[in-house]
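The complex appears here without one of its protein chains, the remainder shown in place.
On to subunit A.
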Amino acid sequence: MKLYFKCFILFFVLHGANAQNEEETESDSDAGIKVFVGGSKPFALDDNFIGDSYNLKYGAEVGVLYLFTDHWFAGAQVDVLWTDVTNSEKLGGINRTRIISSSLNGGYLTSLTGSLEFSAKLGFGHARYANRASENGRAFHDDAFITYLEPKLAYLINDGIGIYLGLNFRYDNMSIKTSDQYEDYFSSSTRLAPTVGAQFSF
């Protein structure tokens, strides 16, 4: 496994170096594909069900974006967020939830210096809150329409590899039907997630 990972890194380093050489010989635009993989540590920004009855553990993301001009891009990504239930009773008897999101996004990317680039993206998509019941462990789910905004700063080690630091501000509009009294509690979730990861340019 470690050997595969080393080969993977080596491929991107060599690919990056090769790309740099090619760039020296031909004036090319920045159009291309970037793939990113990262992790996050989300924090709830409100006292709704997520902020009140969960401890948000950590998240992981993987995505791809396509630069169709020098600056503008469109992409897609998948996120997974692991949680701990802290108050099962207030959730109606849930003892485990994992949040899996898939989204499309678009944004703007610009180079600050030779090795630093800044981007901001706006995304929309769907989240599935995969739950398990406390009583018998049976699975069921809740759905949400998600919207997020993420500014990101990336340091390019070379043309192929970079590392990034982002701040994901996300709003989940939940589809849960319940009484008027609990409607606000289950209506939405707002959270902020610092993210770190690696990106690979092709």
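Following the convention adopted for this analysis, contacts are C-beta pairs under 8 Å (C-beta built on N, C-alpha and C of every residue); 3 or more make two chains touch, one makes a residue touch a chain; residues count from 1.
The definition used in the following text is that contacts and distances are computed from a predicted model.
S.K.: One chain of this complex is missing from the view, so tell me which of "ABC transporter permease", "Carboxypeptidase-like regulatory domain-containing protein", "Fe-S-cluster-containing dehydrogenase component" or "Protein lplB" is its UniProt name.
M.R.: Looking only at the record, the undisplayed chain corresponds to "Carboxypeptidase-like regulatory domain-containing protein".
S.K.: Touching the left-out chain: which of A:158, A:175 or A:190?
M.R.: Checking each option in A:158, A:175 or A:190, the one touching the absent chain turns out to be A:175.
S.K.: Looking at the whole complex, which of A:32, A:92 or A:106 touches the chain that is not displayed?
M.R.: Residue touching the absent chain, from the options given: A:92.
S.K.: Give me the subunit A residues in contact with the hidden chain, please.
M.R.: Interface residues of subunit A facing the absent chain: 89-94, 131, 133, 135-136, 138, 140-143, 174-182, 186.
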